[in-house]
Each structure stands twice: as C-alpha cells, then as structure tokens.
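These notes concern the structure reproduced below.
Every protein chain but one is kept in place in this view of the complex.
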Amino acid sequence: MTKTHEGYFFEDYRVGQVVRHAVPRTVGAGERALYHALYPARHALYSSDSFAQACGLSAAPLDDLIAFHTVFGKTVPDISLNARANLGYAEGRWLAPVWPGDTLTASSEVIGLKQNSNAQTGVVWVRTTGRNQRDEAVLSYVRWVMVRKRNPEAAAPEPVVPELSDAVDPRDLVVPAGLDFGSYDFDLAGEPHRLGDYAVGETIDHVDGVTVEEAEHMMATRLWQNTAKVHFDATQREDGRRLIYGGHVISMARALSFNGLANAQMIVGLNGGAHASPCFAGDTIRAWSEVLDRAETGAPGVGAIRLRLVATKERGGGLRGADGKYLPHVLLDLDYWALMPI
Amino acid sequence: MTKTHEGYFFEDYRVGQVVRHAVPRTVGAGERALYHALYPARHALYSSDSFAQACGLSAAPLDDLIAFHTVFGKTVPDISLNARANLGYAEGRWLAPVWPGDTLTASSEVIGLKQNSNAQTGVVWVRTTGRNQRDEAVLSYVRWVMVRKRNPEAAAPEPVVPELSDAVDPRDLVVPAGLDFGSYDFDLAGEPHRLGDYAVGETIDHVDGVTVEEAEHMMATRLWQNTAKVHFDATQREDGRRLIYGGHVISMARALSFNGLANAQMIVGLNGGAHASPCFAGDTIRAWSEVLDRAETGAPGVGAIRLRLVATKERGGGLRGADGKYLPHVLLDLDYWALMPI
Partner (left out) sequence: MTKTHEGYFFEDYRVGQVVRHAVPRTVGAGERALYHALYPARHALYSSDSFAQACGLSAAPLDDLIAFHTVFGKTVPDISLNARANLGYAEGRWLAPVWPGDTLTASSEVIGLKQNSNAQTGVVWVRTTGRNQRDEAVLSYVRWVMVRKRNPEAAAPEPVVPELSDAVDPRDLVVPAGLDFGSYDFDLAGEPHRLGDYAVGETIDHVDGVTVEEAEHMMATRLWQNTAKVHFDATQREDGRRLIYGGHVISMARALSFNGLANAQMIVGLNGGAHASPCFAGDTIRAWSEVLDRAETGAPGVGAIRLRLVATKERGGGLRGADGKYLPHVLLDLDYWALMPI
C-alpha cells in the first residue's frame, strides 16, 4: 500500500462533495513579520495596532491576503495537485478579520464539473470556506481549475456549470465589527485621497517595481503550506525554472498599489481574477489599478472601492491585445473590493 | 591581548570537562514562522494550537528540530569551530516540549577523546544538554566531531572512546506530559495511516523535491546562531561555494517526509545520523524513509515508530554502494524515533 498522496483527479470529484482540508494552521506575529519582509506592504491598518485601534478595531488584524493564502494553501493537496491551470476566482468575501493566534481550517464544496472535449481534463468548481478556531467563517470564495483525468477513458460526469456573479454586490460586503473611519488620520495613513477623490474609470500607475527572487517566492509559498511542486522543484519544468505561485504576484501587486491607494485599507471582496502569464524569478513586477466602482457601506465613514489591479513584468499600460487576449507582459488581472474612508 | 575567539583545538579538551555555551536564546512565534517559511513543514501538532490542544497539549510546541538546531548552534563556537567533520550523533532524546517564549541554554560534557594516527586531528565526543529557563532539560544528545590540533606536536591524550547505544531504547523515550492520541483527527492531520499500517522494512518515497537557495540556508543557519564560517563566507572554499549546514538538510528532509509520514508527529529520539555528502545551493533535495521498528509507549493512543530518513540530491533509491560507502547522491542518513497514533 502506497503511503504518499497523489492528489485527486477529475473523475474523483462529485458535485455536492465536501472536502475537509488537512493541517489546521495557527497564524500570528511571525507570519505578519514575514509578510512585511516579503512584500512592501504598508497599509496602516495592518501595520499598526495603534492605527487599527483608532479605527475601532481591537488591534491590527493579519493582512487580508494572509487569510487568503493560508486558506488557499490548505486546498492545494485536495484540489489543485493535478491541476493544469488555475482558471478563475469569483464571489470572494472576507467575512471576519483574522487575528494573531487564530487557527485557520478550510473546506471546499464541489459546485461544478465539466469535462473538456479532449477527455484528458475537466474543470472543477469549488466553493472554499476558511474558518477560525471558533468555527466562524473568515473567508469564502469560488475557484475553478482545470484538473487532469487519471484515466481518459473514465466516463464524463453530467456537466454542471455554476452561475456565478460578475461581482460581489456591495451590499453583501462584510465590514469588520467596530470599523469606523470617522476620525481617520490621513497623514499617518500616508495619502490624503478619500473615496470621493477617485473617479470610476481613473487609472493609477503605482510607479514602483520589485525584481523577484527564488528564495522569496519559495519562502512565501511554503509559509502558506502550499505544496505544488512547480514552485519548489527546478527539475519539474524542462527549462529548469520554478513557476512562481500566482498569489505571490497578487500580494506583490497589492503592496505596490499602496502608492496611490494607501487608503484602500482592507480587501473585503474578490470579484474575479486571472493569472494571465507565468511569473519567474528575475522578473520585475509593476502594477497599475483602475477604479471600477464605488459604493457605500453602513459603517461610519467607511466606503467601498472596486478596483482592477493589474500586475505586469514590464513598464507600460495596456491589458489586452486586438485579439482580446492578455498582452504578454500582463501577469495578473484582479478585480476586488476594498474599504476606504469616504 | 586578542579579543576574538579562535575556538578550541583538539588538545584543549579534557574528558569530564563541562563547557557552558554562550548566548541564551528566547524562541517563539517568529522562529516558528520562519521555520515554516524555510521548510515545507506541515505536521499538524506543530502547525496548529487547536490540533495540539485536541491532543492534550496546552498549545502547539515549537517544532522539535527548532530545539535541536538552537541547542546545536550554541555548541558550535566551543565544539566545532575548528572541526574538520561532523562524524555522528547518538543517544538523542527530546525530554520536554519547547514552548514559544522559552529561553534555551546549552552545555556539553566531553565524554571521549581519541587522537587520529596522523596527529593532525582527533575525535571529540560530547554529550550536549539543552535546558529551558526553568532549568529543565529539553534535549540531550551525543555528537562526535573531528577537530584540528593547534599544534601537531602536542601530546596525545589517553584515548577514551565512549560506549554508545545503537538506538535509544523505546522505553527511554519521553512522551510529553498530557499527550493523548485517543481522539486523533486523521483527516485534519492529512493522512489515514496509523502505526499499525507501517511494516518494518517498508520504504516510502516522499515524492517531492525542493531546490535550495543560498539566502534560505543562510537565514536558517543564522536563526540558530550557528556561526561556522563555511556556511556564510563564499571565500572560505576554493570553489567559491558555501557549504550548507547539515541541519538544513535534516529539516528539509523531515518536512518532505510529511507526504507519507504525516502522522509521525513528534521526533523524540535520535539514534544516529551521518551527513554523507555536502549540500550546496542549487541542489534539489528529495527524501525517502524506511521503517526500522515500532514500539508502544505508556501514553494513550501513542506509539513510536523508528525511521531511517534519507535525503538525496537525485531521484532514485539506493543508500550504499558495493564498497559499503554511501552512494554519491546521498546527503543524509538519519535514524530517529517519532510518536505516532496507534
């Protein structure tokens, strides 16, 4: 009997199946420090207990993307170990802050299955929920991936393609209990721009660039206990390069977006996202954002801004070519909601 | 008077001498996070407070090898600064968990001395004990190293070669107070295999590989305050390469062994070990294990498994050639006891 885990293949999934992912994870001050060493993260609410307390929270929560990466990492052995591609995200919502000392677990429900016409692969849709040690949901999102079949001869399941929202309705965004931007300190936060200063359609070049290193992306990816071989083992690809975890690019771009979006404090919704091109060590990641929407929330002084965050590996704008495909220098196209003082 | 420490040479040691090592070290959540960023560590008992509590502990202890590396690091300036080779380990026992916030100190007793026939070097055996701030022993092990003589003319000491056990008797293994695997959650731990599922002689290929980087092994080695020059200074060797601390390979291999040994939760005994070949940045570390023995402990639901853990820098099995020497791709051959649910 083999003891090692080979991961699941397309024909192993059933719609309605719930997978309880392994290895709960306690996260804390150490993970936060590493996050700040690996990314140029500066959003004040996550950088400073004092600033967070002045905004009505008990302390600085852990960075919103620490929750995302940790929950995502838990799903890899069960969902994407045999994946060919990570196809998309939808309906992501941050439901409660993660505090230092919290322990996160994750589970996923299979909500869609569709075999590809080549019969070699199929698409699996899962809704993943992360929970803390009090069994409170902290994050929920849909992801779909292309998974290999173990046996191309295996019968195709009845196709089920879930209907997914194009964007999270701002009324469904969850503002952390107590959050109050009524006496928000724009000086300490780093920029004077409030929600009303951003126009829909406005684009912001975040100016800075970071050249990425093997040691960094591997440390990040291990920290989230993400075990996908291609990130760590240089012998996995013929060209001897290690593919950088897409979430590393998300965090790098989000951190770079501080310059121009310092007040887009908390990510609360993930509307969609595409990892347009692979990223490798030596690439210099840059980022720009486009304002897609603005909304109110019920919380005092707290608005929501919908942003497209684009990471590129070269200077210059442009997202898609005349053929509708992403331009070759685009690494990431992410659509999210963040909370911002009004 | 020179202020810097040149380390001790073979003729400086006396059997019975006790060296109290310098620089006590408080370890905590930061060291744990770094450990998890540097190695793909996933054993649930060290990853999650909740999981550890469900196993009867007050919280997740720090990874067993954090204790080992920290104590080992303390000994380097006094024992191995002028060492030519780290020859072996024996009679290692973890005696109490190390908790975040504990402060570790270490001392070593010289238990053996034997000059080599070339009169240039000699072998020094020490029994090292790590203690916490309550003066409780947390770890004890024997190590022997080949140390240079300052002066080849110095008289050889009376040879004293200690008698060492081939393996720690399982009755001498210390199970942490309170540990109870009676309601062990195999799903959360990541694998269904219990002690009874492992047969003596069975081998497990841990499948994954990690290509190692200079920045990573230096960060790890510094974290344990290990000061051996060859790990950090590229001018120390003629080939301009930095030798990777053998403990980095131990931790990498142990973390890789999760895949197939997810329930070998806590290392409690170190029977022996050899660093068969040097490891350098760019090498891709892989690992396989062989089940050597199984034993009971008095604790509820807790058994012990004796494992050989072999790290290699190429795929494929094999340990020793026809000449009895380690095959050139073997980096590490480690023999240890771990606690596992029965």
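Order as written gives the chain letters A and B; numbering starts at 1 within each chain.
We take it that contacts are C-beta pairs under 8 Å (C-beta built on N, C-alpha and C of every residue); 3 or more make two chains touch, one makes a residue touch a chain.
Just so you know, these numbers come straight off a predicted model, no measurement behind them.
Among A:Gly7, A:Gly260, A:Gly273 or A:Pro341, only A:Gly260 touches the chain that is left out of the view. Only one of A:Asp63, A:Glu216, A:Glu290 or A:Asp335 touches the absent chain when the whole complex is considered: A:Glu216. Contact with the chain not shown here comes from a single listed residue; of B:Arg20, B:Arg84 or B:Arg171, that residue is B:Arg20.
Considering the complete assembly, subunit B touches the hidden chain via residues 1, 3-5, 20, 22-26, 28-31, 33-34, 77, 101, 103, 105, 133, 213-216, 218-220, 222-223, 225, 227, 229, 232-235, 242. Residues touching the missing chain, restricted to subunit A, are 28-34, 36-40, 42, 44, 47-51, 60, 187-191, 193, 197-198, 204-211, 213-216, 259-262, 282, 284 (touch as defined at the top).
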